[in-house]
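Mind looking over this structure? Questions follow.
Just one protein chain is left out here, and the rest sit where they should.
Now for subunit A:
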Amino acid sequence: MSASAMAITVEGLGKRFGAVQAVDDVSFAVEPGEIFGFMGHNGAGKTTTLRILLGLTQPTRGRATVLGHDVVRATLDVRRVSGYLPASYALPPDMTAREFLLYVAAMFAIPPAQARARSEALLRRFGLEGAADRKLRGFSTGMTQKVGLAQALINEPRVLFLDEPTSGLDPLGRHELLEHLRALSQQQGVTVVFSSHILSDVETLCRRVAALHHARLIACGEIAALKREHGAATMDELYLELVRRQAS
């Protein structure tokens, strides 16, 4: 697939915070409609890379595009076609789930009737109808994550950036979330960048992955091919082998 046909392209991306190199010469591409895994230890540079892709952090070198929009020069265009669920966030405690979804829809300038229809559909999809008019301050971790995902989908994004979306969820909540993501990719052709250090989730959901270690990309490709190449039976073995090889 040519670079221009890719949903996301990242070329030589780098970010330095003072003395700390957070992302170092990272390059990869994501195909339209695929669920792309982004794995690495805490502090490997996954979150910084996602933030650069959304224009929340300026890169110190390299370039990246999302659906052809340059992430530095056309930040707002990138955000219009993207949904984002950060690893760490909170919901406004004094709003209800319904009010919050309408508020986020207004940030995208979605017409009110359309915003209402979309928010009702998302509330139904995530089983939140019963709690739609409750203040968000009382929501459990699982319900918060569902509202978080719903707000990321309110603009019907073509690209979804998810940063550690399964952290803090119980097994059932995790399973449901992964099913939702699979459905989004298969039924609506949404491109998903799924960042996680929970390798079983990455393996369950993704065909291709990029592995980051200490800010550098240490592998990128199909999971099955990487496993074969490194003689690994499981994702844990693959990741440890990649890290060991990098250390040596």
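Keep this in mind: a contact is a pair of C-beta atoms (placed from the backbone, for glycine too) under 8 Å apart; a residue touches a chain by one contact, two chains touch by 3 or more; residues count from 1.
The definition used in the following text is that contacts and distances are computed from a predicted model.
Comparing "Translesion error-prone DNA polymerase V autoproteolytic subunit", "1,2-phenylacetyl-CoA epoxidase subunit A", "Linear gramicidin synthase subunit B" or "ABC-2 type transport system permease protein" against the UniProt entry of the hidden chain yields the protein name "ABC-2 type transport system permease protein".
Within the full complex, the residue among A:42, A:88 or A:248 touching the omitted chain is A:88.
When the omitted chain is restored, the residue from A:16, A:80 or A:207 that touches it is A:80. Touching the omitted chain from subunit A are residues 54, 56, 76-77, 79-80, 82, 84-86, 88-95, 99, 102-104, 106-109, 112, 148, 151.
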